Structure formats: C-alpha cells, structure tokens
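The complex appears here minus one protein chain, its other protein chains still in place.
Moving on to chain A:
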Amino acid sequence: MAETTTAIAEPTRRDFLFIATGAAAAVGGASLVWPFIQSMTPDAATVAAGAPVEVDLTPIAEGQIVKVFWRGKLIFVRHRTPAEIKAAEDVNVATLRDPQPDSARVKPGHAPWLIVYGNCTHLGCVPLGQQGEYKGWFCPCHGSVFDTSGRVRGGPAPINLPIPPYNFVSDTKIVIGQGATA
C-alpha cells in the first residue's frame, strides 16, 4: 500500500500506457467519425451532375429573363434593354450596400447579358423579375429589392445576387460552370 501512494509523485509505466491507450482510442474514434461526416458531403453522382451547362442565347428576346439550372441552383439569364443597362450604369456605386459597378457584373462587350444566381441572398427565395422600385427584381418573401444589375438596393438581403462562373463561347452561347470547383 505504501508503494501506491509514492507512485503518485512519479509517472510510472502504467501512467504512460494509460495515456497512450487513451490517445490511440481518441484518434481511432476521430477516424471513425470522419467517413460518416464525409458520407454527408455531395456524392460522386451529385458532383458529376454538376458538370457545366451550355445556354443558347439566340431565343432570348430583349427584356426577357430566362431561368436555367446548374447544380440544382436557379440562374437568371437576363437580356437587358438599353434603358435597363443605362439605369444600372448610372448609379453612384458608393451609395450601394454591396458596392460593385455594373461593368464588374457583366462580361466586357456583353453588357446586354446579365447572368446571376436566381436565389435571394437573404434566405434563398426566388425574386420576381422586372418588379420593385428599380425594376430589377423584388423578393416576395422578405421584401429585398434588386436593380437591373442584380445589386441589392433595399430589404434584408446582405449582398448582390452573385454571378455564377460562366464564359461566352460565342456571341450567342454561354457555358455556365466552366472552371468551377467541384
């Protein structure tokens, strides 16, 4: 009995084994959790279905907004009228909640084409086109207002409608999702 009381002062081989076993169990437990969490991330089929999509712009008339899907996400392809482009360009950028000039939201030389994600940046509802104070979009769920450049101008949305990754492959065709990470 006297031996066990003195053993407290100095670490013994038993203490080492106890800590080493505990550490091995902790690492083992964490390794076991990993595959379960990973199983909840997007699977291979979902990733494959997220390949880039082509959109032909020829049938989209001036003033029209077309909805397309990429990776299950709604995307607005808007063929803007000259008046809408002018309205978007004539804004004092410094007054915006998420300051971005219109030129940064379209591809150079393709000002009529605005391509933005179609879910409100507040809580993901689909805003209604050509409505609201700036005739861009108006979200019916919580009242966010967007202009003809998809920039937030009022309501609870924190940022502008984001621009998906896309490229013009010709003047009348875009590819959405090229170069996007999986």
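By definition in this document, a contact is a pair of C-beta atoms (placed from the backbone, for glycine too) under 8 Å apart; a residue touches a chain by one contact, two chains touch by 3 or more; residues count from 1.
Just so we're on the same page, contacts and distances are computed from a predicted model.
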Hidden subunit of the complex - UniProt protein name among "Cytochrome b", "Na(+)-translocating NADH-quinone reductase subunit D", "Sugar ABC transporter ATP-binding protein" or "Ubiquinone biosynthesis protein UbiU": "Cytochrome b"
Residue of A:99, A:140 or A:162 in touch with the missing chain, whole complex considered: A:140
Hidden partner interface residues of chain A, rising order: 37, 40-43, 46, 50, 67, 69, 71-74, 118-119, 121-126, 140-143, 156-158
